[in-house]
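Here's the structure, in structure tokens; my notes come after.
All protein chains of the complex are present and in place, except for one that has been dropped.
Take a look at subunit A:
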Amino acid sequence: MEFNYFLSLLVFSPLLGILLLAFMPKTNESGIKMLGVLATLPSLVLALLAYFSYRGGSDLANFSEKFRWIQFGGQGAEQSGMFTVNYELGIDGFGLVMVVLTAVIATLAAIASFHIKKEWKGYYMLFLLLEIGMLGVFTAQNLILFFLFFEITLIPMFFLIGKWGYYEKEKAAYSFLIYNGLGSAVLLIVIMVLFSRTGTSNIDMLRVILNTENAPMFAPISESLKMGLLVALLVAFGVKLPIFPLHSWMLRVHVEAPPSIVMIHSGILLKIGAFGLIRFGMGIFPEQFADLAVLLAVLGVINLLYGAFLAFIQTDFKMVLAYSSISHMGIVLIGLGALNEAGIQGAIFQVVSHGLISALLFFLVGVLYERTHTTTLANLGGMAKGMPLASGFLLAGAMASLGLPGMSGFVSEFMAFLGLFEEMPVLAAVGALGIIMTAVYLLRAVLAITYGKAEREFVGVSDIRSFEWAPVLVLIGLIVLIGVYPAVLSEPLQATLETILMGIGG
């Protein structure tokens, strides 16, 4: 089967929605919302098509596409094959999984955005632009293209937070912009050093060039420079992930951005950090990465415990979830630090699983806020009475998050820790405390919302209804599916894992 332009179509199909939206009258609320959701569907269909045709046995390499895009340095450079930047898209197993995750969450978040109260037109146009950026990040095959898409996610997010957020939205938007701007700046330095000195920005070629002795390069890259570049990458993606102490911006975003955007942010954008670390950090600098493994594991344990302890004392449910995200990203780091098959697989599983779980939880936050206009734990309470279904789903989400067997959270945490226990048992034992803390803080928060006495009477609050069913059911379905049948994930990931492990030499 031929797949020319397949990925381009997948990545850029939301553009059609943007163009159509531009011609919609501003006041046609329901039309804009419908179109906004519809515009995310082509990507979803194509992503699922790719996934199933892969499961049906077709080769992912068939999806690759490549065109000459920019040639720096003139004919001389072109003849020597240097400084060419191609427009090249492609996916491996990891990319495929992330693309499917992105497409699913984007569609669901578009549905969740029905709760948005004003200026739907601008909102959905930015939303679709954000989706293009995210899909592009996971399919870009060279660093410059990756960076381009990476920044495309930055700008719509700035506006989405700053315009449609809550009380301190502008501050949150700035904090997002500056932290991520710094992260991207560091990333750009790494990319440009690699590109200028090797003459290529293709990820696969870089992997080969940097790990072969005496490979042809434009200018030499010393071992210490490689280490420096990896540390810079760690900082760049550490802002995104986020790694303690680079996390403060992300708390603000979680609290101030509209819940539908937090679904995207927590579900996908944070994961770009993990994706980048695995794809570039581990992929391009395997030797140096191995040297940093202990550091990563330690950072992971710190993230896990720090997030868990602070989540325990929060009074706002959104803050609980924000710290919970930090804590869960610690597990990704732990898995990466273990640097063996189980660990890395656990890390990637955690990326996907947390993406789904946090999307679910933040969707429910949106549902709650829509009806009660508060997310403070003290003001909520006894919700199980008025909204039994929503409360039930909330509990289900929390269970998945704390790692109840049979749900996706369990698989990922189990594997990440399995990996770490093999390599660093003491550290793993300390980290395991975090798992217990997770159960404590999540149950505390969820129980405070669903049971207990209500501070205020919420008269006539309705339960989950109409369009709200779709995100809840799809997300819970996927969480359980991964929990009971992890092969849906592990099979596509197998090839990627093998490449990575081969690079590390394990």
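Quick notes on this one:
The definition used in the following text is that contacts are C-beta pairs under 8 Å (C-beta built on N, C-alpha and C of every residue); 3 or more make two chains touch, one makes a residue touch a chain; residues count from 1.
Keep this in mind: contacts and distances are computed from a predicted model.
The listed options are "NADH-quinone oxidoreductase subunit N", "Tetratricopeptide repeat-containing protein", "MrpF/PhaF family protein" or "Simple sugar transport system ATP-binding protein", and the UniProt record of the chain not shown names that protein "NADH-quinone oxidoreductase subunit N". Taking the complete complex into account, A:148 is the one of A:9, A:24, A:148 or A:461 that touches the chain left out. Among A:188, A:439, A:461 or A:480, the one in contact with the hidden chain is A:188. Screening A:163, A:371 or A:444 for touch with the missing chain picks out A:163. Within the complete assembly, residues 68-76, 83, 144, 147-148, 151-152, 154-155, 158-159, 162-163, 170, 174, 177-178, 181-182, 185-186, 188-189, 192-193, 195-197, 218-219 of subunit A touch the chain that is not shown.
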